[in-house]
Each structure stands twice: as C-alpha cells, then as structure tokens.
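Before any comments, here is the structure.
Here's a slice of the assembly, chains where they normally sit.
Chain nomenclature is as follows: A and B, assigned in order of appearance, with residue numbering initiated at 1 for each chain independently.
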Amino acid sequence: MADRDVSGFFYPRTATGRSSLLPPPPWYYSGDLLTVEYRTDPERVAALLPAPLAPARQDPGAVALIWADWQSCGADRVELLDPVRSQYKEAFVVVRCSFDGGTYSRCAYIWVDKDFAMLRGIHQGYPKKLGSIHMTRSHPMTEAAPAIAPGGRFGATLAAADRRLAQVVVTLAEPSSSNGFVNGHPMAHHRWLPSIDGAGDAHVELIESGGASATIGPTYRADVDEISLFDSPTEELADLPVREVIGGYYRQVGVVWDGGRTLWKG
Amino acid sequence: MADRDVSGFFYPRTATGRSSLLPPPPWYYSGDLLTVEYRTDPERVAALLPAPLAPARQDPGAVALIWADWQSCGADRVELLDPVRSQYKEAFVVVRCSFDGGTYSRCAYIWVDKDFAMLRGIHQGYPKKLGSIHMTRSHPMTEAAPAIAPGGRFGATLAAADRRLAQVVVTLAEPSSSNGFVNGHPMAHHRWLPSIDGAGDAHVELIESGGASATIGPTYRADVDEISLFDSPTEELADLPVREVIGGYYRQVGVVWDGGRTLWKG
C-alpha cells in the first residue's frame, strides 16, 4: 500500500526525504515531567471516550494534568546541535479507559509549541494544538531556581489562542518510586482522517503506543498547592473540574518511542 | 466507517465538538496573494511527483512561489471577532502535474503560522510546516505602505527554524485578468498517514480539491525585482533554482473551500 518513489517519513515527501518534518522512528526524548492527578466527575471522562473504548473499571474519574519540557531527536541526533529543532514543551490531559479487557491511558487534550511535535501527534493519535507552555526549571545554582529536592516549588502554565487555560503549583515532598498511575498504561489513541468529500472519516483506527524504553531519573512526590483551570470558548478543559486532588509528581526521564500497533479499525 | 459518538470535524473530538481545532467545511477566506512564477529544471519538478502523477505535458518546469495574508473562518464567522483564531499567513510552492489525462496544480512545500492552518493541511493534503511569513501590506494611506496601483512595491519573506528561506520583491505594473497559470488548476494532493507499526503507510489517497467559489478582486501583473531562495539543512526549496522568471502577480481574493473528491487510492 505504500508509495516509495518519493521518500520521507511524513510530509513533505521528496526524492531525498530530507524535507520531511519528521525523521522515521525511533524518536528519542530527554525531559522533565510535572504531573498533578485529581478526580473529576466520572461521566465527564466517559464522555471523552468514543467507541470502542469504555471507562476504566477502577477510579474512572481520575485525570492527570502533565507538563513536559523536552529535548527530542531522531537516530542521528542532528537536531540536538540545532536546538530550535529539538526543544519543545507540552501540556496534556490524560484519562484512563478500557478496551478488550485491558486498561489504557488516553490523551484527551494536548498543546505543544513546535510543528514537529504537532505532526507527531497526527501519527501517534495525540489531538495536538499549539499552545504556550511554561514550567519552572530546576537548576543546580538556586539563585533563581528550585532544586529537585524536598521544598522545591515548581509552577506550570498553559495558554492557547492568547488565553491562560491552566496553571498549577507544586512543592516537592519526598522521593517517590511512583510518577502517578493515570499515565502509566499503554496509550489507546484514535487516528482519524476526515473524508475529503465530507462523508464521515476516510480512516478510523485505534492504536496502542507507548515508550519502547524509558530511563527513570529522580522522581518526587509533591504537594499540590494550586490547580486552576480556566474557561475558553474553544476548549473544554475546564469541564473536567477538580473534585479531589490525588497528588503531584516531578520526574526526569529519558524515553525512546518506536511505533505501536493497531488495536482496532473502524 | 465514521465514529460519531464523539463529535467535532477533527481533533480533539468531544461530546459537544466544541474543542475541535477545525470547524466542518465550508471554510471562508479573504486575503491578499503575491505570486511569482518562474521556470526551474523540469527534472527537479518531476522528482517531486510521486505515482500516480506524471509531469505536466506543457511547461513542466514551471513553479509558482506564492505568499498569502489571510483571514479565515467557518460558517458562523465567530473566529472573525477573536482574530487570533482567524488571521494567518502562508508561503507555498506550487508545481503542475498530470493525472488521468488532466492537468493539476500541486503544492510541493508550504509554511503557515497557525495551528488551525497546519491541521487543515492534513485534511487537504498540503505538506505544512510552521514558518514565519511576512508580506508588505497595501494601505489607502501611503505614508508607510504601497498602494495597489502601478508602481506599488511589495516584498515577501519566509523563514522557518530560524533561517530565512525565501524573499521576493515585486513592483506592480498594470491591471491584469490573470493571476498566473501554475496555481490555476484543481489541486492534486496526496494524503498519507504512516502506519503505526512502521510498515509503510496506513492510508494513501490522492485527492482533488480547490475553491468551491472565489470572488476576484483587484489583480495586477508585477515586475519581479528579486527572487532569492536560501539553503537550509531541513529544506529543499533552493533545489528549485530560478532558470527564467515568468512573471509576478498581486491579487485580492475571497474564497470558499468545501471539500474535494478522491482521485485514487494507494
């Protein structure tokens, strides 16, 4: 089914493949994650789960709100020396669901700040928009930075279309082996492509994906000082209100992502 | 094949559809177009045409380099009053090709500056990246603007990943009924979605699309004072060198786009 007289993993494809906005997987990531987990009304989560997905059997109202400050690259690592092509930040909302007897994580909303990250979303089924994402950075010199240590305070903010959508503040409490449970399963994501003639979708696929490998760095449980979600005419993030805070986490991580598999075709 | 227990034309889909980055077509556009046409080596154009496309039978080395400064919206025009959601600029390269006896235009490269424009590209088969695009704007008060009249000089520039990729300067010469010929056919675009397991493409489709209707405003032929294409490690635009300038055009236009049709499936 593939067409390879032009090459390139994704758009634009040319004879050389050099123009492709994305190199072929595997993709490599190093970054910092700030996670807050909370419970919202389970029916609000259920409303985000199209067939063939069902709500998670346990704790179906659990939500993870995650910020990540990443550097990423392809196998030749060339982007790392031209860092405008490797650095990006993202903020995303993860819920859980069940399919065929298994439990999956699923990204409901996500904002990124680079085009290559946005196009990866088309491949991986992340529903990406552009946003302005910021997250306090730790630094060994603490004149203007928290340490990754108990008492370290981190803030994270998200805006899109010139509106602040979310902000959180956490204070690191103690080392933790866990980074939370909501984003801990393989991802179950829909890949949809609307039909060009307007009649439904030309492609509907549920895929499973996740890190092919991960290196876990320092991880802390954190007290959650603030979770604020703001309304916007184009977003429904604030329709997942915080009913009960579960906890906060800060983790440094390295990840390799190398594709996934089809779970179901619509 | 469609899944409609969630709604929304494209990502992210929710119960209400309100979060979708794109409203359903038709999509409405008002804007200014600056076009320069030139001939490059025909084999460079041919190398950009995957099967089942073939080079255009006449003038197969013709290229159009086009800048557009747009306002766009959906049927309810709500984006127009929150203009961060309706204004965007783009620069793109168009060549011609033939398929099944007909002549088509085809966008080889394109850069836009908003996420909604980028996602439209996934639907319409435009291989969009983010860029920084600028184009001189006419104004009735000419203290710091050209008039849309003979002698009016317009510049246009394109950058991506912090590198200038192209710049042109034109001087309006006289009213014209033509806006050039390279971008004058229906578009023939591939819609590719790579397989999640890395084995080729999960979806390969050639689609035809074009404006459902257009309102033509003032149009001028222009003398082309400069076309400069710059090299970049991630782009192949400069591999379409200018062998002969054909001409320049400036046009104000309104367009309605309302989908297309499948020409071929891979």
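To be clear about the criterion, a contact is a pair of C-beta atoms (placed from the backbone, for glycine too) under 8 Å apart; a residue touches a chain by one contact, two chains touch by 3 or more.
Source: prediction; values computed, not measured.
Oligomeric state of the entire complex in this file, given as copies of the one sequence with 2 shown: 4.
Simple rule for what comes next: only the chains that are shown with their structure count from here on.
Mean C-alpha position of chain A lies 30 Å from that of chain B. Of all residues in chain A, those touching chain B in their complex are 1-6, 9-16, 18-19, 21, 24-25, 47-48, 50-51, 78, 82, 84-85, 108-110, 114-115, 118, 121-124, 127-130, 161-162, 190-205, 207, 209, 233-236, 258-262, 266.
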